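Sharing a structure here in structure tokens format.
A protein chain is absent from this complex, but the other protein chains hold their places.
Up next is chain A:
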Amino acid sequence: LAALPHKPENISCVFYYKKNLTCTWNPEKEAHDTWYTVNRTNCYGGEHELCRIENRASCSFFYPNVTYPDNCSIEVEAENADGKVKSDRTQWNLDNIVKIEPPEIYYVKPVLGVKRMVQIMWRRPQLAPRSTGLNYTLRFMTVNSAKWLEVNFRKGVYEEQTYNLTELQAFTEYVLTLRCVAEESIFWSDWSEEKMGTTEEEAPLG
């Protein structure tokens, strides 16, 4: 009894800037040996590239064949001994699926004379599109707490990579972590390594 492979569906792609474009699809597993051919077409120049894989529902196109910015179309063809089945053609703007590295926090320290506040400085991820502003989420809590608090903010391409976290408790140690996302993307970076910092001491009232 002929058993064609299932039509590849739920195609999902992630673009790791200056690394690769990785696409996955369903079903992850087939009953019989199945070969997949993923056809990628660049919006610019209309160049094609094929990625072939066997018995795995994932394939990657590597830098420098994939460069930002671009708008790629992706089509997956599944083949087994009984025949071939093609997926629908899907369109992927790299702006919307770029995933970048986590930022690296340089320091968390109080600003002399400013109570209940710490300043955070970090390094903008080097592997991030040069023309893209980044949205950030800063997570923080006191060291003996178990509940994270969060603030969100945006940084333009040329803005200084610092943030002043205010309204904290005086003379208290905090742990902080930071993540970011390219402003048109749906994929956040992983969280940065955690960093500690303590607010300034405050003279007792009265």
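Throughout what follows, a contact is a pair of C-beta atoms (placed from the backbone, for glycine too) under 8 Å apart; a residue touches a chain by one contact, two chains touch by 3 or more; residues count from 1.
Criterion: contacts and distances are computed from a predicted model.
Trainee: When you check the chain that is not on display against UniProt, which of "Interleukin-31", "IBH1-like N-terminal domain-containing protein", "Intraflagellar transport protein 80 homolog" or "EOG090X0I6M" does it turn out to be?
Mentor: Cross-referencing UniProt, the chain left out corresponds to "Interleukin-31".
Trainee: Among A:16, A:68, A:122 or A:140, single out the residue that touches the unshown chain.
Mentor: That would be A:68, which touches the missing chain.
Trainee: So which of A:55, A:131 or A:145 would be touching the chain we can't see?
Mentor: A:131
Trainee: Looking at the full complex, which residue from A:44, A:107, A:148 or A:171 touches the chain that isn't shown here?
Mentor: In the complete complex, the chain left out is touched by residue A:44.
Trainee: Contacts of chain A with the missing chain: which residues?
Mentor: 18, 44-45, 47, 63-65, 67-70, 129-132, 158
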